[in-house]
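Take this structure first; my questions come after.
With one protein chain withheld, the remaining protein chains of the complex are depicted in position.
Letters A, B and C mark the chains as written, and numbering starts fresh at 1 in each.
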Amino acid sequence: MSEPRYKWIGTRPIRPDGFDKVTGRASFGADLSLPGMLYGKVLRSPHAHARIRSIDVEPALATPGVKAVVTAADLPDLASEAVRGAETQTDFQDLSRNVLARDKVLYHGHAVAAVAATSRTIAERALQAIRVDYEVLPAVLDLDAALADDAPILHEDLRTKGVEGADQPTNLAARIEIGRGDVEKGFAEADVVVEREFTTRMVHQGYIEPHAVVAQSGEDGHSVVWCCTQGPFVVRAYCARILGLDPSQIRVIPSEIGGGFGGKGTIYQEPLAILLSRRTGRPVKMVMTREEVFRATGPTSGTRIRVKVGATAKGKLTAAAATAIYEAGAFKGSPILPGSMTMFAPYVLEHVRIEGFDVVLNKPKVAAYRAPGSAMAAFAAESALDELAIRLGMDPIDFRLANAAREGTEAPYGPRFGRIGFVETLEAAKRHPHYTAALGPDQGRGIACGFWFNVGLQSSAAVNLNEDGTAVVVSGCPDLSGTRITLAMMAAEELGIPIERVRAVVADTETIGYNDLSAGSRVTFATGMAVVEAARDVVRQLSARAAAIWEVDPQEVRWEEGRALPPEGAAGKPEPLGIAELARRAAQTGGPIVGQASLAARGAGPGFATHICDVSVDRETGRVSIERYTAFQDVGRAIHPGYVEGQIQGGVAQGIGWALGEEYLWNSSGAMENPGFLDYRMPVASDLPMIDAQLIEVPNPTHPYGVRGVGETPNVPPLAAVANAVHAATGRRFTDLPLSPPRVLEALDSEE
Amino acid sequence: MAKIHVEASVNGEPVEFLCEPRASLLEVLRDELGLTGTKEGCATGECGACSVILDGRLVCSCLVLGVEMEGRSVQTIEGIASAERLHPLQQKFLEHAAVQCGICTPGLIVAAKALLDHNPDPSEEEVRFGLAGNLCRCTGYDKIVRAVLDAAAEMRGQT
Amino acid sequence: MATVFFTTGLRRYTGGRDRVVIEARSFRELVTALEARFPGLREPLEGIAVAIDGEIVQEPLLEPIQPGSEVHFLPRISGG
Partner (left out) sequence: MEPFRYQAPQSLTEAIELLAGDGDPRPRALAGGTDLLVQLRAGSVSAGLLVDVKRIPDLTGVVLDGDGLRLGAAVSAAEIGEHRQLADSYPGLADAVGVIGSAQVQGRASVGGNLCNASPAADSVPALIALGAQCLIAGPSGSRTVPVESFVSGPGETALARGEILVELRLPRPPPRSADAYLRFTPRTEMDIAVVGAAVNLTLDSDGVCRAARVALGAVAPTAMAAPAAAQALVGTRIDEEALARAAAAASAACAPIDDKRGTAVFRRKLAGVLIRRAATTAAARAAQRG
């Protein structure tokens, strides 16, 4: 189809909200201070697993400067109830017990009490004054221990969901199964079968801004919360349930957010700040330390995945099967389901079966990390497929092309794909000079693919026309990555005015209609749809105003380049009416012009990707270095290519860190040994080459500008791309991440 | 603990403040002087979000004590732009879409300025090693390095 | 008449059948019809998402179903 010519879509304007960010004026979670403000701190469990016999807060309350102390006794004891549409399966009872431990502490760092005091140092001293009587229990620190017959039980009332007649206390929270056909039959037809087991470690999203919140409460029972969050409406809804309030009693104003990647889509200390402010009648500020962020906020699951794939000699996949075990942390709800659904999604498979297990153990409750559960699943699947292609003697891209999902292919989780661009990413990778560039000694090239559904969910937006014809786009999704300018560009395209005349702002829970959180790569897609609809609403109103002035039928008025054009033969041959003039005359023609739209967005187009990674391996030290990285991703249509590339480059960098060096290290008593950026080794600038993001545009037919979500797919392929490259460089198949130098050197040495 | 009176210079202007000896320069900037542009990411000198230039030296303000500032001068992100124009680094960060969430941006711009003050014509590798003390989790560093190289060229008069 | 596919987990309620052709003009009607055909099926369908002809709908209650549509059930996914 011919590429439609757009004025702004596809260009790279400067984001106006960027000026505050490069000058330090932008206000993040911890930047707000209010008069009379108290400081809140959380007392955290020194044990990974213990029963709480009693908590004596009196000594803390007696400390001069301490104004309030709260424990789980100050929160309603909620019954178990699933949270609809949470980023990973969540239960309000679990959520409440993660905010403040009730009866038991379930991980080292688990919140036990919270104090509010006139200074940070007094609050910290008050924590030491709280007496907690713990009955220490044996800690469950790995999947084997959790699933052993005699395993210490975290939750006496937990029964395995998805297993017939499960009525015994267990740490196995759920068993799931997806797939179709008969995998045994498929494997029987295969000439070559590869079966391997892969493990990955618990890792953290690693956002640089620690969680921060300020809460203030009035005598009318209404609280206002400023915090860094991906979902202000989520914070409102979850805090209301945890505190036994109505959502209308809480207003959440999102600050700028210093990174989230799925980890700031839930709540931790926000309810505590609200509760402490209601108890003291004063604003309360709570800012986590980096150590608290690591110990007590959502990492993603460590996993063990056994994969089996079979193909005919001609390279046709006949069957794929997997058994995947995911750590959920202290409460049920790992991303085992999305992980299992996406594992083989890029491929045509008549026989596919994935059995998944969600396992609780004494570690922090996991939260979403970009495409939840998918990077680990792709590490296993794409490594096994790499080995299969090699044993078939096939080029890894040709092998994937021969089995690639296209429009109409049934996904492993059931439905047929609509218009998707996986084949286009594979072909682009094959054509690209990187794929055939020469490699030096001890270097290797690996490829891997990845997929994420992308979601729609609910969005509301408004476009307010100012009296000078400029516009303000109001949306309710915090801007993690440049979505304000992206929304403004779509509005400018619809209104036909220069981008400089459109500003975009993020509203709060009392100044915009309901919005789901900024996650699921949905903002440009779903909120974008609402903004386009709201802008078209403005155009309809402007056309009607022009029609009224010209006394013609509004249907006959056309809108182009920011002007209303009269129908031929209109009385008096009137001149076109520009947006500025119509806005200026709005008072005479009916009043202010406000466009609005709200929707439950459907038809979120999945995002596929193919990545090429070159590594060099120092055989004497085991160090793996990334030499070159190119990522091809079907982005539907890139509204602002700069920020789409940024999502891909950032996701690749996170994936490389996950593959090479990031991991939670635990001591024998279940405390994290590296809760800081020194020994939780995220990539620094000098660790990475430039990351070449190739935008493949196969427009998503269900979006006015063909948009697909782009934010989550990028961290799915890199784990396997790096591991496959290391295999190509060393001839060794690595099945356990991270590929740290000691682990690589040990493997290389055992070879000689 | 009694507070100590300190006289120092921040972004070229004299300031006075009271602080406990254990208060870091980061806490003084943010809590006493209201300059919240300098950010805290770790408080252990490992993320660089609190970078400032202390008497011409790039440092982490979380690992400097407020009381050490007596008679010394510090430049923060708020002092990088001139009254009416952005510094070339700030402009290029915007033009290259090198800013996503922006929490690391103040520290990175201050660190890049200190780098270019000492080395006006750095190679890509020199930029990457010069900024290795500033963690960024959103961008993968690509566009940040390009923005710094572009700003360096402009500041050398070769655009 | 729409073709409804059942996930492995739901086949416990349908006597092992992985699909069925059934008359329904909206998702609400479909659930009622399925409950009638396979008593007990309503409960696991509570809070489930659906894909109708490949298009995923998170909260399908009133979602129309065209004759000849393919309907798949899948869990509600949000993302990170």
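Assume a residue touches a chain if its C-beta (ideal position, glycine included) is under 8 Å from a C-beta of that chain, and two chains touch if they have at least 3 such contacts.
These numbers were taken from a predicted model, which means no experiment stands behind them.
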Displayed chains contacted by the hidden chain, counting the whole assembly: A, B
Which residue of B:L35, B:L115 or B:V145 touches the chain not shown here: B:L115
Residue among B:S24, B:S73 or B:T105 that touches the chain left out of view: B:S24
Residues of subunit B (touch criterion as defined above) contacting the omitted chain: 1, 4, 20-22, 24, 43-46, 48, 51, 54, 57-60, 63-65, 67-68, 70, 111, 114-115, 118, 129-134
Residue ranges of subunit A at the interface with the undisplayed chain: 121, 620-623, 660-661, 665, 673-674, 677-679, 681, 683-684, 686-687, 740-742, 745-746, 749
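Just so we're on the same page, only the chains that are shown with their structure count from here on.
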Which of A-B and A-C has more C-beta pairs touching across its chains: A-B
Between subunit C and subunit B, distance of the C-alpha-averaged centres to the nearest whole Å: 56
Gap in Å, rounded to a whole number, between the CA centres of subunit C and subunit A: 27
Junction residues of subunit B, two or more chains touched: none
Subunit C, residues touching no fewer than two other chains: none
Residues of subunit A defined as touching subunit C within the complex: 82, 84-88, 162, 164, 176-180, 205, 261-263, 265, 337-338, 341, 353, 367-372, 413-418, 452-457, 516-517, 519-522, 600, 602-604, 702, 712
Residue numbers on subunit A that touch subunit B, as the complex places them: 12, 14-15, 18-19, 21-28, 30-31, 33, 205-210, 256-261, 287, 289-290, 480-482, 640, 642-643, 645-646, 649-654, 676-678, 682-688, 690-691
Subunit B to subunit A touching residues, read off their complex: 30-31, 35-44, 46-47, 49, 76-78, 80-81, 86, 90, 93-97, 99-106, 109, 124-125, 127-129, 131-146
